[in-house]
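Quick one: this structure, given as structure tokens, is what I'll be asking you about.
What you see is the complex with one protein chain gone and the rest in place.
Up next is subunit A:
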Amino acid sequence: MNSIILLSVLGLGNLFLGFRRSNRLLLPVMMLILGLVLTVNFIDWGTTESYFNGMLTIDDFSVAFTGIVLLTALVLIPFSQKYVLDGETNLAEYYSLLLFSLVGAIMLVSYNHLLMLFLGIETLSIAMYVLAGSDKRNLRSNEAALKYFLMGAFFTGILLFGVALVYGATGTFVLSNISFAVQNPAPGFESLKPMLYIGMLLMFIGMGFKVSAAPFHFWTPDVYEGTPTFFAAFMSTIVKTAGFAAFLKLLVQAFPAANAQGIWLPTLTAMCVLTLLIGNVGAVAQTSIKRMLAYSSVSHAGYLLIALVAFNGQLVGASANGILFYSLAYSVATVAAFGVVKLVADARQREDYNGLNGLAKTNPLLAFSLTVSMLSLAGIPLTGGFFGKFFVFSAAVENGYIGLVVFAVVMSMVSIYYYLRPIIAMYMRDTDVTTSEAVPVTTFQAGALLLLAALTVLLGVLPGLVAGVL
């Protein structure tokens, strides 16, 4: 709760920096704010507290996921620097929008009431709609914002419809009460069952859109490509982490009953298989790294869906830990990937694989950082990504989803192909005219990249630090 209050207040305060046009101060101030909130967040560790008549619950689960979200934002912020240098006039507004969207993310990981779920999604998304179009003079950015907004509004509508139907069937918005109503049917509940199930599925469709799970992923590559890279990184990490935490809460706290599971398990399994297939096969065909990362983000939604399918009925234990570890490892690696791609794209004005040619010679740090991140996304040992996949897959095997895991393993073999391509370009191809000069990197950015690489390796060597905290 402290983090929500602090973020909202400081976000407002941040706007005043904009009035004074002190743009140079913004970046350090933002890092200070995020660092402060991140620290304050962990004060709540080990306690369980409800707020607003039980609409929000802050427990270890929400604190852990809030931690991931805030950490991601903190290491991502240095890569916004181009905007500072460009002399963008409305800079403070962008930063404040980011802080407000984080409030939405925190609501998503700690909601206990469907109204809060809706509010969280909207707070997160509306800020994102604006930020997607923040590169005002770029047609692609405008297109991305419009596309994201139209699709997003549509799917939020579907989600809301689902919430309404579930409310109609159970008479409550509170997660635990929904679960109670489903498990202990009141007289006449039988006839309401179809309404409940349809409502549930509609909610899944809405959530599936937010986490870009197939078949609701179509917006992802186009939006990521047009959106300024910095905000695309935000979408593919923070939105996804918060979205999956919310998804898990919904399944575990509202629909754990056997009859409800009978409906959503096959649905989610089908979504999972489709997402893995489309994400991985789609990524193979891309020539732009940004689009490849977009499909990669789809495919990772698929791996996380496995953990949802293999859930074990509570917010502690293998499945929750799997999602937590995976989200952390994925966010850390993805931020580094988008960070490097953004720096290279800004300096060299190209986003294809060949734009990375010879980067190992001109910028060893960028090349190393992107290598670690690619290996982590591919799930190679020594990186956090390996243990992320390992925990998710073993949770699934333990619950008997062997076929699903075999399919996922085959898909991760496919993924090695496209994750190795940037590495080959950077280390094994020579520079050409457009790629012979070093990419400028600021101290903050270099520091963030080093920190991310170190974190990835740390998670890959000592996974026990995070695995098993929930």
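By our rule, a contact is a pair of C-beta atoms (placed from the backbone, for glycine too) under 8 Å apart; a residue touches a chain by one contact, two chains touch by 3 or more; residues count from 1.
Keep in mind that, in the parts below, contacts and distances are computed from a predicted model.
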item: Name per UniProt, for the chain absent here [options: "ABC transporter permease", "NADH-quinone oxidoreductase subunit M", "Glycosyl transferase family 2" or "Cell division protein FtsX"]; value: "NADH-quinone oxidoreductase subunit M"
item: Listed residues A:L115, A:V281 or A:I416, member touching the removed chain; value: A:I416
item: Missing-chain contacts mapped onto subunit A; value: 321, 360-361, 375, 380-382, 386, 391, 393-394, 397-398, 406, 409, 412-413, 416-417, 420, 424, 427-429, 462-464, 467-468
